[in-house]
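Excluded from the complex is one protein chain; the other protein chains are retained at their positions.
Each chain gets a letter, A and B, in the order it is written, and its residues are counted from 1.
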Amino acid sequence: MAVAAEAVVEAQLIEHRRGFAKRWYRTPSFVAGVTILGLIVLAAIAAPLITTHGPTSQDLLNTLQGPSGKHWLGTDDLGRDVWSRLVYGARTDLKVAFLAVLFPFTIGTLIGLVAGYYGGWVDTITNWLVNVVVAFPFYVLIIALVFALGSGTRNIYIAITIVGWVSYARIIRGEVLVAKRRDYVLAAKSGGLSDARIIFRHLLPNVVTQAIVFACSDIVLDILAIVTLGYLGLGVQPPNPDWGRMIADGQTFLTTHWELSTVPGIAVVVTALGLSLLADGLADLLRPE
Amino acid sequence: MSEPLLRVRDLRVEFQLARGTLRAVDGVSFDVHPGESLGLVGESGSGKTVALRALVGLLPRTARITGGTVEIDGVDVSSASEARRRELRGTTVSMIFQEPMTALNPVMRVGEQIAETPLVRLGQSRREAKQRALELMRLVGIPDPTRRAEAYPHELSGGMRQRVMIAIALSGNPRLILCDEPTTALDVTIQDQILKLLQQLQRELDVALVFVSHDLAVVAQTSRRVAVMYAGQIVEQGAVADVFREPRHPYTLGLMRSVPDFDAVRETLTAIPGAPPDLASPPRGCRFHPRCQFVQTDCLEGEIPLIELGGDCAARCLHHDQVALDVRREPVIADG
Partner (left out) sequence: MNLGGYVLRRLLQLVPITLGVTILVFFLIHLVPGDPAATILGNQATPARIALLHHQWGLDRPIWVQYGKFMGRVVHGNLGDSLFYGVSSGHLVLQRLPVTLWLIGFGTLLSVLIAVPLAAIAATNRDRIPDHVVRAVPLVGLGFPPFWVGIVLLLVFGLHVGRAFPVGGYGNGFVGHLHSMFLPALTVAFGIAPILIRSLRASLLEVLESEYVTTARAKGLPESRVLVRHALRNAVVSTVTVLGVNIGYLVGGTLVIEQVYALPGIGQLMINSIFQRDFPVVQAVTLVFSIMVVLVYLLSDVVHALLDPRVRFD
């Protein structure tokens, strides 16, 4: 009986994945998103190959130069090559954003699974926690946490996790509430499977798609958060290049060298656009037929 | 006989679907004279509701009128501008819908909704419109109108809501009211009340009615003339008494024989076997032939015309005499 239930779940998953593989190249938003993001990631990975100067090497004799053959996007107030800082900044920000989404995803999913499956007071407490966290303005809490913990990437991860697990928990919990009444779960239960096995082998693969879709749009939020923290001086610490920091540094020279602030911002917008398209495309593809 | 208030000639309505074009209404023609009531009867999918909505241009996005003419009060509305059509709606022609819970604005008080046409279309002042609304509420039998006017739709019972719909339909002093299965969603007892109300109003105010329903009994009660629709076409029409007592189309016969409501002296109750055709690819020849007990070879090819049978009756069947024989042998309605 339990074996039959497992077989059903397997079949459903295979069907899901096959459908995905067949259609991904026909979904324009997905393709566009992958293309844009792919280019940016490629550039970030190939950073040493496409830049002529290091991102942190200062050249105090050549500060605030406009774009030229030597410095494609000019130099900043410390003579650092802007193009190089832009590309290495992509490395930093993308890496932090991807990792920063992973922790809330994992923790939130776990909590959501447990709260949705067991219900009762576990669920009540989880809901209360969720409501409390949600009551805080996102940035206020992150900034307050970064303040309390100190700046730097490790604490950024912690802060974003503490604030971010909530959305995943809510989504997963909602999906679990619906899914746990489905036949295959009831079959598994009556077949005597342990709770852990049911949760991880049966529920999880079926409820996780919504969370994955959300994660893609969450990365956008995280990139924005990291860049904002950078702008406020609370994010990735110098001399590591970070788009937010670049925008902040450039603001002083708005009247003369407006490109110092505008260009990194455009980079953020394009990256976010790629991610959003990817998220939309994934949502379309993973939607159950 | 006066000029018809509503003249429909050869109306065609098509839906654009992903899998192709679906012709929901295919060459429908009928007249309605002032003060007259016409029933439009058929199963779901027969095209009766689509035809009704097409009359005033209230079709869904995916549908279009692709042929024929509709004249209301002498004005050709099928080729007129939307503005012209809008002018006639609410004042000359109004509509009553099937499900009053969804057909009434949930966040607007019912009094306001009834007063809207007088206020906006008839140019009355706010106070005049309010008075008119109360008057109409009394007319349709809503007790304690002053208090009820302040209510929201979800605070009223189904029957009350339908009365509100009727009041709205009357608020512009229409000459023609189109009724889209107004009693289908109601309890049987309430149904009866509403039908009686409609009959009464029709007599007193001398409005013409086009009454769409799948329920023969309801149509028999409210209409003097009836048109039976099947697969987008009118298959039989005539005076209600004639058509129901002596149907001349196999489909009508089948309908009559499958309805237990009439005081019929019948031993057997038979349902019509088979299902209505897919209108994206209707059968060749007579559309009813796959389900017809009188089918013969000439039914299988070519367009079957609507054959006049005298005295305002017509049937789209080459073998209507066979049907008549069958009826004589086994009457659908007991005499008396």
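Heads up, the rule we're going with is that a contact is a pair of C-beta atoms (placed from the backbone, for glycine too) under 8 Å apart; a residue touches a chain by one contact, two chains touch by 3 or more.
Every value quoted in this text rests on a predicted model; they were computed, and no experiment measured them.
Asker: Any idea which of B:Pro106, B:Gly123, B:Pro143 or B:Gly311 touches the chain not displayed?
Answerer: Checking the options B:Pro106, B:Gly123, B:Pro143 or B:Gly311, the one contacting the hidden chain is B:Pro106.
Asker: Check the options B:Leu17, B:Val120, B:Ala241 or B:Ala275 and report the residue that touches the missing chain.
Answerer: Reading the full complex, the residue touching the unseen chain is B:Val120.
Asker: Which of these touches the unseen chain: A:Ile107, A:Leu149 or A:Leu177?
Answerer: The single option touching the absent chain is A:Leu149.
Asker: Touching the absent chain: which residues on chain B qualify?
Answerer: 56, 58, 60-61, 86-91, 94-95, 97, 99, 102-108, 116-117, 120-121, 152, 154, 165, 168, 172
Asker: If the missing chain were put back, which residues of chain A would it touch?
Answerer: 128-129, 131-145, 147-150, 220, 224, 227-228, 231-234, 244, 247, 251, 254-255, 258, 261-262, 265, 268-273, 275-277, 280
Note that in this section only the chains that are shown with their structure count from here on.
Asker: Counting in whole Å, what is the centre-to-centre distance of chain A and chain B, each centre being its mean C-alpha position?
Answerer: So the centre of chain A lies 57 Å away from the centre of chain B.
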